[in-house]
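Only a part of the assembly is drawn; its chains keep their places, and the rest are absent.
A and B are the chain letters, set down in written order, and residue numbers restart from 1 in every chain.
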Amino acid sequence: MKTAAIVGASGYTGRELLRLLAQHPHLRASVVMTARPGATPEAPTFPNDPTIDALDLERLRAVDGVFLCTPHGAASEIARAALAMGKQVVDLSADFRLRDPQVYARTYGSAHPAPELLQQAVYGLTEHARAAVQGARLVANPGCYPTSVLLPVLPLLQNGLLQKGAPIIADSKSGTSGAGKAPSERTHFGSVHENFCAYGVGTHRHAPEIQQELGVEGLVFTPHLLPVFRGILSTIYVTPAAGVTVAAIRECLQARYAQEPFVKVYSKGLPELSCVQRTNQCHIATAGSGPLVVLVAAIDNLVKGASGQALQNMNLMLSLPETAGLQEGLS
Amino acid sequence: MKTAAIVGASGYTGRELLRLLAQHPHLRASVVMTARPGATPEAPTFPNDPTIDALDLERLRAVDGVFLCTPHGAASEIARAALAMGKQVVDLSADFRLRDPQVYARTYGSAHPAPELLQQAVYGLTEHARAAVQGARLVANPGCYPTSVLLPVLPLLQNGLLQKGAPIIADSKSGTSGAGKAPSERTHFGSVHENFCAYGVGTHRHAPEIQQELGVEGLVFTPHLLPVFRGILSTIYVTPAAGVTVAAIRECLQARYAQEPFVKVYSKGLPELSCVQRTNQCHIATAGSGPLVVLVAAIDNLVKGASGQALQNMNLMLSLPETAGLQEGLS
């Protein structure tokens, strides 16, 4: 049995890790701490939850791996300490996702807090970085929206199936858990229920991340807020290269992901949030519509879009079976 | 006080008309009937609702205008009878929206039930057909999705602001009331709640209607089902012609709709469903995102997308003030 620390355990991604690790056969959460310096221990919200201890970096010495579930900006310092202790670190915040510190500064509004660590950070979209993750000491866990866009689009770019220079449009819809546990006007029940909106059009922080990983220009990204708690569904519009059919695009994706335990490419039908909630799955469907091809991808933003993928990465880093703790059966 | 008949009053659009007419200063619902031949009168679902009488076409002789709130296919025969009595008719079904009976047959799966009436039917997107509606005897009330797409896009096409031949992508999200009052697996609470899905990608019946009214090729239309009851939000992606800025697109829309009581073009911010629910408003915002311009349009599918626009049209046909019964104040 190996051990992990969860720093920032009082938020939604921290609690989701606790939920997953409770069923993990080889890894358990032996250190569960808040990420706020000086904060006192927190009693659990639910009767079965553990107490969340005060922050004490020294306790990280005792564990094998460290999950950072902090807001962006707060992870860097803890990562630096844990790496100095020789620990494997998976950072669920945005601190190490953008390779260029100037893009980070422009996107997050302040200088990068640990630019010296950027070089060693591996962008952990597991299915596209498995070998690098296995050897990594620091994994930047991908954002939830980027995961839902990159998994369906990357193989098409890699195989030259898309028309060069044409825009790639990601119309993404997320549940409110993506906005975190802290109450806000935006996530007040009276603001979300029986409502729906777009936000951050052309300005969302996940756009530079998606753009970086796509490696081509032309991304158009529009996030929306759904009145649900869990899940992201991205409807993605791409322009096939001359002569490329919908069938060719589907076959490319099916071939690419045939051996992947957590990606399923549909032959017919369309994924819904309910197909993937509480699982580490990404489900993808393809359809032709006028001159474009439509890709529909669904994930649980707290699992494949956050804590599940983080655990998938940590499993690899600690030489555990990649799917351990993530085989949840039915959604 | 003029009088109207509502045929098909037991569905959501019929009940919405009752709600609107209850506050109308110049028009009242004097005949309220089911559209199902042979059906017995229905007791009201809610204590304040009127009884819905059995179908009796002869009673239409007594009214000034007739609203048809029937399923598609069922409206034609009633329309024929009402027109023969010299009544003004607004049909909320799809029977008279498509000008070409062959497109109708292809889209709805059976021959058009009244092709001889198609010529006189006016497509009642009020802001773009006001004069024709005023003189019409038969108005085809637009579909809910088409209303949300045509209002923001038509002025851009008419003013040559869009790149010719580029796709026009409408990613539309609707509340469940668009699927009607009859229970189904798709609209079962357990299927909709905490869920979200796309459906009818490349095959939805509203696509030919939008295509017809746009008058250009290249529409890509993807409807989605939201876990809300009222409202449609369409996120629309268009390619500006060379040299056309987002500001130019916004100014075009603002100029076009400056005098319209029911269309509002934002200078900043984005519309949400809650801005338009229970109103006859269409709210539109514009934003640049990469190489494209994003239009966000919100309506209440039961009001501007159905019964409100139907009343707006009937007001014009009966020479009543266009906004009568539709000035609802705050949403």
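Everything that follows uses one rule, which is that a contact is a pair of C-beta atoms (placed from the backbone, for glycine too) under 8 Å apart; a residue touches a chain by one contact, two chains touch by 3 or more.
Everything numeric here is computed off the predicted structure, so don't read it as measured data.
Peer 1: Copy number for the full complex, please, knowing 2 are shown in place.
Peer 2: My count of identical chains over the entire file-defined complex is 4.
Criterion: only the chains that are shown with their structure count from here on.
Peer 1: Between chain A and chain B, what is the separation of their C-alpha centroids in Å?
Peer 2: Each chain reduced to its C-alpha mean, chain A and chain B end up 39 Å apart.
Peer 1: Show which residues of chain B lie in contact with chain A when the two form their complex.
Peer 2: 167, 169, 171, 173, 191, 194-199, 201-202, 217-222, 224, 226-231, 233, 235, 237, 270-274, 277, 287-292, 294, 296
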